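Below is one structure, written out as structure tokens; comments come after it.
Only one protein chain is missing from this complex, and each of the others stays in its spot.
On to subunit A.
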Amino acid sequence: MTEQLTIGFLPLVDACLPILAKEHGFAEEEGVDVSFIRDASWATVLDRLLYGHSDAAHLVAPLAIATTLGRGRPAQPISVPFLLGLNGNAITLRPELSATVGTRGQMGAPAAVGERLRKEAVLAAKSGRKLRFGVVHRYSSHNYILRYWLAACGIKPDQDVEIVTVAPPFVVDALGNGALDGVCVGEPYNSYAVDRGLGDIVLTTSQIWRRGVEKVLALREPVMVEKQGAVEALIRAMRKAGAHFIDPANWEENAHILARADYLDGDPKPIQRALSDRLVLSQGQPPEVFSDFMFQHSEAANFPWISQARWLYSQMLRWDSMEYDPSEAEAATRVFRPDIYRSAIRGTGDDLPAANAKVEGSVQAPLGVGAEEGSITLKNNVFFDGRAFDPDELETYVQHDN
């Protein structure tokens, strides 16, 4: 019997896996009928999820944890059985600022760009107008990665600069009219800014944390229990969609599917640049090949490592100025559900890690890791400042920042 799942999403490139799972018939093959509701804000994607308009949602990962912990809304337990991808965002600056702190048309190095940016931030603050950065949501990896980078470069995010929330569709105009000096946003919005000459991509978020957790598939816990069969079918379908997504032969077709009016409703060219890891960094420049830009499939990229949930919780404590609470930490950890992922994949021959947690940021060279099925080689997953995150040392990690 075919089961039905309705999925809420924002028009971003990293909503690709459920969309392609439907469009290429993988969902149907697995016996699940997928339909979509597109929205314009994370608040609405979340409201539809919480009040039953959708069964599952494309969601910024920290928001799944924040909702479980009752930040900003009544607490409701959310489950994440699948990561929709790793990395895939970028930091884009106004061209004048990029000319000063970046290397126009070339990917910068996070520490060097950060050092020059720190000087500019000091000058701007002295002149009475702090540099202003836009992120898409308070509880987004964009916010956490931007803050991580700034702080590690000696820029205090809440004092030396301003960080504000901006809806992705308005990001390009905000760079153009000077309301923002920089943004950390997903694709295709960085590329739209570049194409209009209103922004330069100076860094990708993967340069700050290689293999950093990005959007997730989120469900209310009771819905996941009730529809576990359909969810597992969707997980298998999305693994197939991921294999299709990373095959260069399919890039153009997939970019055109995503660009359709009912999905991203955009220009297929910049979408294709993002999904093929070939970003144009500055208007008129040839594309730069950066194979670590977005990760949707390889290295078991969709596996919800609980160590990633714990890192997100550590950043929530850091930037919301909250005290570590063991029961909250436990609730945050339980949001990620490797058990469901395992149950979906087991027996398919697809790669399945043996462990549920790893030390984030500890792999510098390709490393074969234990696998329950298949074979998995993890590659570089470092934070640019060289710190590693041991999920068993969460409390110590957080104290280091205070």
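By definition in this document, a contact is a pair of C-beta atoms (placed from the backbone, for glycine too) under 8 Å apart; a residue touches a chain by one contact, two chains touch by 3 or more; residues count from 1.
Rule of thumb we're sticking to: contacts and distances are computed from a predicted model.
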item	value
Hidden subunit of the complex - UniProt protein name among "Cytochrome c oxidase subunit 1", "ANTAR domain-containing protein", "histidine kinase" or "Protein-glutamine gamma-glutamyltransferase"	"ANTAR domain-containing protein"
Contact with the hidden chain (one of A:His137, A:Lys215, A:Arg236 or A:Arg273)	A:His137
Touch criterion as defined above, residue of A:Phe9, A:Phe26 or A:Trp42 at the omitted chain	A:Trp42
Omitted-chain contact residue, chosen from A:Ala111, A:Ala152, A:Ala167 or A:Ala388	A:Ala167
Contact set of subunit A toward the excluded chain (per top definition)	39-44, 47-48, 51-53, 72-74, 136-138, 164-170
